[in-house]
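Once you've had a glance at the structure underneath, I'll fire off some questions.
With one protein chain removed, the remaining protein chains of the complex are shown where they sit.
Chain nomenclature is as follows: A, B and C, assigned in order of appearance, with residue numbering initiated at 1 for each chain independently.
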Amino acid sequence: AQDTLRCEPGETYVMNVMVMGHPYWVPVFQGFKQAAEAFGCEAVFSGTPDYDITKQIASFEQDLVTSPKGILLHPMQADPFIDPINRAVDAGISVTTFAADSPKSKRTAYITSDNLAEAKFAAEEIVKTVGDSAEYAVLENPGQSNHDLRVTALIAYMEKNYPNMKLVGRQATNQDPNAAFTAVSAMLQANPNLAALWIPESGSAEGAVAAAKAASKKPMIIHADISPTTLEEIKAGNIHMALNPNQGIQGFVGFMNTFLGAHPDAIDPFNDYKTAGYNPMQIPFVDNGFAVITKENAESFVLEKYMEGRN
Amino acid sequence: MVIMSPEPLLQLRDISKSFGAVRALRSGQLELRAGEIHALAGENGAGKSTLMNIVDGILQPDAGEILIDGQPVSVDSPAVAQGLGIGFVHQEIALCPEISVAENIFMARTAQSRRRLMEGHALVTAAQEVLAPLAYIDPRLPAGALSISQQQLVEIAKALTLNCRILIFDEPTAALTEHEAQKLFSIMRDLAARGIGIIYISHRMAEIFENCQRVTVMRDGQHVMTADTSDVTPADVVNAMVGRKLDTLYPPKLSGPRQAEILRVENASGHCFRDVSFSVYRGEILGFGGLIGAGRTEIARGITRLEGDAKACVHLEGEPVTLRDYADCISKGVVYLSEDRKGDGVFLDLSIAANVSALDLRRVAGRFGVIDKRREAGMAQEIGETLRLKAASMAHRVASLSGGNQQKVALAKLLAVHPRLIFLDEPTRGVDVGAKAEIHAILRNLAEQGVGIVVISSEMPELIGLCDRVLVVSEGYLTGELSGEDLTEKNIMTLAAPGAGAGKRT
Amino acid sequence: MIATTQHQSLLSRLFGARETGLVLIIMVLFLAMTFASPHFLTWTNMRAMAMAFSVEAIVVVGMTILLISGGIDLSVGSVTALAMVIAGLLFLAGVNPWIASLIAIAACAGIGAIMGFFVTVVGLHHFIVTLAAMVIARGLCLLGTGGRPLGLFELPDSFKWIGIGSIGPIPVAIVVFLVTVVVFDFLLRRTTAFRKVFYTGSNERAAAYSGIRTKRVLFLTTMLCSTLCGVAGIIYMARFGSAQPTFGVGMELNVIAAAVIGGASLSGGKGSILGAILGAVLLSLVSSSLALLNVSVYWQDIIRGSILLAAVTFDHYLVKRRAAGGRA
Partner (left out) sequence: MIATTQHQSLLSRLFGARETGLVLIIMVLFLAMTFASPHFLTWTNMRAMAMAFSVEAIVVVGMTILLISGGIDLSVGSVTALAMVIAGLLFLAGVNPWIASLIAIAACAGIGAIMGFFVTVVGLHHFIVTLAAMVIARGLCLLGTGGRPLGLFELPDSFKWIGIGSIGPIPVAIVVFLVTVVVFDFLLRRTTAFRKVFYTGSNERAAAYSGIRTKRVLFLTTMLCSTLCGVAGIIYMARFGSAQPTFGVGMELNVIAAAVIGGASLSGGKGSILGAILGAVLLSLVSSSLALLNVSVYWQDIIRGSILLAAVTFDHYLVKRRAAGGRA
């Protein structure tokens, strides 16, 4: 067994994502880098700038060509990545997934914020604020699994626990503020008593606030993720709160899992890994938790400030 | 002598067709016998092309019958027409510009044949064979690279490859010179001798009387008369066409001494011409003659900066001028009428009024460049009337006009700006006798008012009848100048022949 | 549509012969919605619906003119986003927001000029040039912001006014939109300068043979479209109080669809501002109505696509019938 957990010189770890330009990855990669530095490793950010599964797979396979020790992967879709991940693992590369999983693959761990927990928290917060027999609506982004989960879980939770809560609107706005503006304007028209809105991402939340303001109404808006604008709206009291996955920890712990997967000699657990021949570093699911952002703590979530002096 | 079958080859009975409110055909009638060349004449917009489009299945008649060998047939599409042995050379050239000449020629055969694979070199050789009696054109070139007259020849070649019994030529010679036209007529006679029935549409009376056995005249969509050409005179046909007496004489030529110079071009050289120098004088009409592809069009376009990087030293009314581009030309009063009216003469999708005002919108605009639509329509109406433009209203799209009337719109466009000097490339292409005389009178009138007029024409009688002086171009060189007594067809042909300019080459 | 039309019914005079079909379709949908939902015909809903398309409609104006001249612009979405980003960054760097906006609009005009250069001088096709510009402008957005939206909450209210303020009961954004439409509709129908756009698009060679500097026309229409994207971007920025580097992805299809529904042809020479705006209204009306009726997400696209197809088919038949029924 290895006695110190350090990287060899030049030992590289990759974080591979889709839509690389998305700001969500920025704090995640910061966490990833911090951990890499702590272990004396190189950290590389890679993936595809596009929302395109074929391109992400190609970029993942190209990562393999450079023979890194491990890859922290956000697979755009679960099943298409089974084969590429398995090939990587077979080639001795440690793969951990984060924020989206490929459960049937041989990845060693999956780290995420629990979308179900977020939905449950949001549901409870709505009921606490507007009562348990009110009208509420959701915006969604069909096809994106974590957003889907946030929405369907909240609806299911409401149906089960608060049957008097009435779902009066459900619109696909696909992260587009303009589409959200249209949808929420219509919802507010159609449902004068609309009390609360649950939105699984920040882009639509921006349009929703604009619509509420334009209609001079103040439904309770609660959304997941953050953007500078929604932060300001939270500070101004126009958005009730935001739930934000703990991105930094996701990256940091994500690195540690990947790293451990690449250094299994340090672990000698009480199980059958030796005879069955699998990597002893196996964790089905790690919850990195989420932050609740309200007027009071919004200031700490300004990404610009956090990123000052880093890159 | 061909033995006549008892039934005429093709009979058209009481065919009518309306485009909305426009009744293009009221009672179209025609009877074509096997082995005859049958002329179809009529003013612009009389309905000749419409009637032929119906025979070819491009248009469906509102009423009436088509009989072939006495049997009624319904022609739903050009494909059906081909099946019935009908071939058609259209008035408007329609070739696939990106495709080679050879493939264009054999397109119909490709469409019909059961062959699965394209022929390779065989197609080129075959195309060469078909083209050979007409002109030398490289069958491997894309059709878009040819000049309009060459494209016209390709169109003709296309029709000749079909195994047809009925062949329709809709003004095939409008863009051809005498030389090519004669080749075409000889081919037509051969075909007729083999029992093929030919319908020949033309505005040139001479051609009709030289080559056709019978003539059918239409007016306003109606059949007026059918007669043997031996029984009538050109004047009778013209009378029947226009419904009144018409003197088709050319306006009197310039008399008196040479006046001031309007344009002088020195040592113009360009894409297809070398060392061209000439002058245009006040009051005269200058003609340019030559064979197909001689370079007359290129000379005019080069001088007006429409094409290529021609070099020329140009003096306008004595002053040296630099013409930067065609817009600059127009602003200096020099305009050019294109031989290719569909390609660059008119805007088919726009209204007649918008077409007529295109060269200088300021004429129809008030302050701040706001267009006065009433003034625009008025202007179009006025010029249209002098050119005998037949159109229901100036708001109609040009595409809805007959070929000859489109040509009048193209001409109206230029006249609207009151130019100082006009280059006219085939100005009366497709225009009927009456209107042609009118246009000639207008040109003469303009010349008398001091407008410089240069006419490029492939129609020999027009060159000789209209122009005071004719410059002959051969293979890009000026080979001679003819005027007065010397201005004869024979002299022009001599100077135009290939090699005529050999002596001038240095 | 350039045709001088004199003896027409009031309706078709109001809307130009070409647009009557679209007006009819919109009116039918409007009536249907009025019965279907009690909330539809309310001032607030109308206002919200108008707000939803008014800014994009400014881009539609630019696109329509470009289409008429024979061009097309795929970069509208990213250029709009770039305008937001440039103005936003300048503002955050301390520049007065109005000046920042002017600079951003000028930058968009500059992009239009570069695209125009590649189209007219180099001789490439609009499609490929504007596609490259679309990718590059999006890259510039990402580079400028690091992919993060810029929070511009601090924009002064006097500036935000153009996005969220009202003049009397009418939102400023709608006023800007109406003015743009009326002005450009007039220009396009009536002025000599814009008539050349029709000539160029209808038959570029014939236009050149009429002494029109067609390359200059194409250059200017390309530039105009980008400039109007800049204007739209600024209004969006004022409205949302943020600059989003990912704004407007896929906008080009929507905008081109509006113009085409309104009678513009992708091969140039045809189209009208009024028609294009009606096209935009139709698309927006359908979206808003589906949201108002709370139609299931899974059905929305299907219904939207079908209504689009039905509307275009119906309009096509009307236009064809009118064409056949004489044009005297």
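The rule is simple: a residue touches a chain if its C-beta (ideal position, glycine included) is under 8 Å from a C-beta of that chain, and two chains touch if they have at least 3 such contacts.
Note that this is a predicted model, so its numbers are computed, not measured.
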Selected residue (touches chain absent from view) among A:40, A:92 or A:142: A:142
Identified contact with the non-displayed chain, of A:38, A:64, A:116 or A:156: A:64
Contacting the left-out chain in the complete assembly, out of B:40, B:102 or B:184: B:102
Where the missing chain touches subunit A, by residue: 20-21, 44-55, 57-59, 61-62, 64-66, 77-80, 82-83, 104, 142-145, 148
Interface with the undisplayed chain - residues on subunit B: 56, 58, 77-79, 81-82, 88, 90, 94-100, 102-104, 107-108, 110-113, 115-118, 120-121, 123-124, 140-142, 158
Contact set of subunit C toward the excluded chain (per top definition): 74, 118, 122-125, 127-129, 131-136, 138-140, 142-143, 146-147, 250, 253, 256-257, 260-261, 265-267, 297-306, 308-309, 312-313, 316, 320
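We take it that only the chains that are shown with their structure count from here on.
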Any chain that touches subunit B and subunit A: C
Identity of the chain that, by mean CA position, is farthest from subunit C: B
Chain closest to the middle, measuring from C-alpha centroids that were averaged per chain: C
Gap in Å, rounded to a whole number, between the CA centres of subunit B and subunit A: 72
Intercentroid distance (Cα basis), subunit C paired with subunit B, Å: 43
Euclidean distance of C-alpha centroids - subunit A vs subunit C, Å: 35
Shared-contact residues (touching 2 or more other chains) in subunit C: none
Overlap residues in subunit B, where contacts from two or more other chains coincide: none
